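Worksheet: one structure, shown below.
Up next is chain A:
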Amino acid sequence: MDRVTLLLWLSGALFSLGLLGVIVRRNALVMLMCMELMLNGVNLSLVTFSQQRGDAAGAVLVFLVFVVATAEIALAIPIVLLLVRFKRSMDIDRYSDLKG
Partner candidate 1 sequence: MPHTLALIALLPLVGFLLNGFFATALGGHRANERVAAIVGCAFPIAAFAVTIKAFLDLQAGGFVPIVEPLYRWALIGSSVFEIAFYFDRLSAIMTLVVTGVGSVIHIYSTGYMHADKSFGRFFAYLNLFLFFMLLLVLGRSLLVLFVGWEGVGLASYLLIGFWFDDLTNAKAGRKAFITNRIGDAGFLLGMFLLYRAFGTLDMDTINGAFLTGSEAAMIVPASLVGLLLFVGATGKSAQIPLYVWLPDAMAGPTPVSALIHAATMVTAGVYLTARMSGIYMMAPEASQVMAVVGVLTAFFAATVALVQTDIKKVLAYSTVSQLGFMFLALGVGAYGVAIFHVVTHAFFKACLFLGAGSVIHALGGEQDIRKMGGLRTRIPVTFWTFAIATAAIAGIPGLAGFFSKDEILWYAFASAKGGAPWLWGMAALTALMTAFYMFRLLWLTFMGASRMSHEVEHHVHESPISMTGVLMLLALLSAGGGYIAIPHFLEAQIPLPPIVENLEHYEHTLLIVSIVLAFAGLGLAVFMYGGPPSRAEAIKQGSLPVHRLLSGKYFVDELYDRAIVKPLVWFSDVVLLRGSDKLLDSSLNGLASLAQRSAGMLGRMQTGSLHLYALLVMLGIVGALLWSWRHV
Partner candidate 2 sequence: MSEFTMGPTLLNLVLWLPMVGVALVLLAARANDGLARAISVATMGVQFAVAAMLYLQFDATAPGLQFATQLPWIAQWGVSYLIGLDGFNILLVLLTAFLGPIVVLGAWTSIKKDVPLFHGMVLLLQFAMMGAFVAQDLFLFYLFWEAMLIPMFLIIGMWGGARRVYATLKFVLYTAFGSILMLAAVIYLVHTMQQSSGVLSFAFDDLYRAQLPLSVQTILLGAFALSFAIKVPMVPLHTWLPDAHVEAPTAGSVILAGVLLKMGTYGFMKLGFPLFPDAARAFTPILMTLAVISIVYGACLALVQTDIKKIIAYSSISHLGYVMLGLLSLELVGIQGAIIQMVSHGLVAAGLFLLVGMIYDRCHTRELAAYGGLARLLPVYSVFFMIFTLASVGLPTTSGFTGEFLALMGAFTAAWPAHLDGSNYPLVLAVVAVTGVVLGAMYMLRFALTFLFGEVKAPHHSPEHPLLDLSWREKSILGLLAVAVFALGLFPNGALQKTELAAKTYQSLVTTSRVPVGSPVSQAGVTP
């Protein structure tokens, strides 16, 4: 049970937690945050590995993830605003008109 394994396990747990959050939380913003959590989990493992390997690639990817995550949020927030504008609610369960 050394450090690396634990960190990896932690990252996996964070990743799963994020996904779980998307499943169980109904608040749109919270869901977004949970996605961020997933990405953070991934980052953790990336950093761990890149540090283990002493190789920059992982770090670079982490950097990219930062960028992407930022962009996604920047894009997601307005969409959420748009949603809210219609039903005065963040409850995602209210937004299930598309089905069947």
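Just so we're on the same page, a residue touches a chain if its C-beta (ideal position, glycine included) is under 8 Å from a C-beta of that chain, and two chains touch if they have at least 3 such contacts; residues count from 1.
A word on the picks: all candidates are chains of the complex that A comes from, given by their letters.
These numbers were taken from a predicted model, which means no experiment stands behind them.
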Complex member in contact with chain A (any copy), out of 1 or 2: 1
Residues of chain A defined as touching candidate 1 within the complex: 16, 19-20, 22-24, 26, 31, 92-93, 95-100
